[in-house]
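A quick write-up on the structure given underneath.
As you look at this complex, bear in mind that one protein chain is not there, while each of the others sits in place.
Then we have chain A:
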Amino acid sequence: MTSSARTSASALSPASVPSTGPARPDASGAGVVTATASKPVLSGGTVDLEAFEQALGDPFDPSAPLSFARSAESDRREQFPADMCRLLDRLGMPSLYVPVEHGGALARYDELTAAVRSVARRDLTLAVGHAKTFLGGVCVWLAGRPEQARALGADIVAGVPVAWGLTEHGHGSDLLAGTMQARRDGDGYRVRGEKWPINNATRGDLICLLVRTRPEGGPRGFSLLLVDKRRLPHDRYRHLPKVPTHGIRGADISGLAMDDCPVPAGALVGTEGGGLETVLKALQLTRTVCTALSLGAADQALRITVEHAARRGLYGRTMVDLPHVRRALGRAHAALFTAEVVSVFAARAVHTMPEELSVISAVAKAYVPSRVDELIMTCEELLGVRGFLADYHEHGAFQKLHRDHRVVGVFDGSTFVNRHSLISQFTLLARGHARITANPAGVEGAADLTAALPTPRMHRLSLTARGGCGLTQGLAGAAADLRGLTADGRAPARLADLADELNGHCERLHEELALCPPSSQFAPPEAFTLARRFELCFAGAAALRVWLHNAAAGHDGLWLEACLVHVLQSLRPARTAADEAVFDRLFDALRTGAPVAPPTTGGGL
């Protein structure tokens, strides 16, 4: 190991803003990138995320290995981007799906999310299709036998795709309703039933299946089987056809049907009856990682939109100079920065406070995709008809990412499912907040980007955050720290005012959480609103913490101010003009190339 996921602090955003010089090379410069593209830059020995980003090339360039032009073609033909997947394999991307102890390169979850974001900012379908292998493997990392994990790790590093078979027709997110059944038969199992719709069900040589092992089901009635299709009798299973989809059209969204198929006993992952528990813990990791898909989509949407606005002349001015455009783009950057801070904080929290990940991952997976959906809508408005045309503008990249991103808020636990998971922890959140029971060191370690990350201690993952949420519990303290900095001019007073306001919202929210009656199966709409407010308080608190623990000399707090105003606007009844001006200032600063992005921003386009 390894270079940090945190590379040059300002690479993404200034480059995505036009006035900073040549944001992209000419087509003629691309051959160089392609030539260096096949060397592994991600492996057990080195994780060089900047080299990875470089090797992927500039998607605006049609001859780059991952270009909007190629992606558009796969999408139009609804064809799996197999060539592009092979390139990612050659660069060593699969090794990031495998923990170091099982033969891979995954030592830091912020590195995995940064790599997924790099791919997603070029082609979301590709990122969804490739990174699925991480989802397929994660249960084995958590609960598998050492030799089982080692063998799977070797397969994945060699480029073997792995799928994760959870959902079934008609049951959706209700995992306990699953009917695929495994019954003991001699030394192994006989498996019967269907999994559908499953990402990579057909391509995946291996699939980790959640199966019913007690006829009556229940939380201890399910188990996991890591099934190697290469070793199954061919007449005992079949693939269900690829499903036509609105977005990610090239992805292999299909299914698997097993007909009393024999599966060896060694396929069992963990204990019989432990399947649901392992899946719920695994989802905490995968939901955290999935936020990177949204960040990549947001990077792409903003770059396309900003470059368009910089070129487009309107009413004798450049579009980007129109006051409304400037503000909308500033606000969109604030939305991206906030989402990014939440995602990076969550990825680091895997290491520093795994015991809270049931809350943190639910917040991240609910917050990030839904805010990025809004950001994409803003970009769509600014692009006008160009965002709608399939071929005309950047090979129709925008309309593709717009369709592709819709799935991020749906799969791996929808926004609804994640909010429901938060709602079920309201009692713990309220109780923890009243007593400040969570561990503050975990918050600091996640927010301080220079702090070394401990090896993830997966045995500390828990289905509930018994101490509540340390980040929101520490918001009052963080706001007070910021107020302290204003005394000798180290922070603007306006920042402290915003932090106090956020803290006020957070306190009121927790009073309401304490009064919210439990709602086991049918949570009322009001509870979902509370969950959303919790996400906003969490996001603002994460931004504040990251600023406090990483504020370098000369940091004027502009990005933090923009992030706080962004979340407060959704917590307050109405907007005020004084707030909005921060988005103008943010965008103006980005255009000058000043380092105004949060330190969570990795090397980008």
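Throughout what follows, a contact is a pair of C-beta atoms (placed from the backbone, for glycine too) under 8 Å apart; a residue touches a chain by one contact, two chains touch by 3 or more; residues count from 1.
Note that in this section contacts and distances are computed from a predicted model.
> So one subunit is absent here. Using its UniProt record, which name fits best from "ABC transporter ATP-binding protein", "Alpha-amylase", "Imidazole glycerol phosphate synthase subunit HisF" or "Acyl carrier protein"?
"Acyl carrier protein"
> Consider the whole complex, including the chain that is not shown, and state which of A:Asp228, A:Glu277 or A:Glu535 touches that chain.
Candidates A:Asp228, A:Glu277 or A:Glu535; residue touching the omitted chain: A:Glu277.
> Which residue among A:Asn439, A:Ser519 or A:Ser570 touches the omitted chain?
That would be A:Ser519, which touches the missing chain.
> With the missing chain put back, one of A:Leu322, A:Leu463, A:Ala551 or A:Ala594 would touch it. Which one?
Counting the whole complex, the residue in contact with the absent chain is A:Leu463.
> Quick one: which of A:Thr291, A:Ser424, A:Asn503 or A:Asn550 touches the chain that's been left out?
Once the missing chain is taken into account, the touching residue is A:Ser424.
> Since one chain isn't shown, list which residues of chain A touch it in the complete complex.
Its contact residues with the unshown chain are 176, 218-220, 276-277, 420-421, 424-425, 427-428, 431, 462-464, 466, 517-521.
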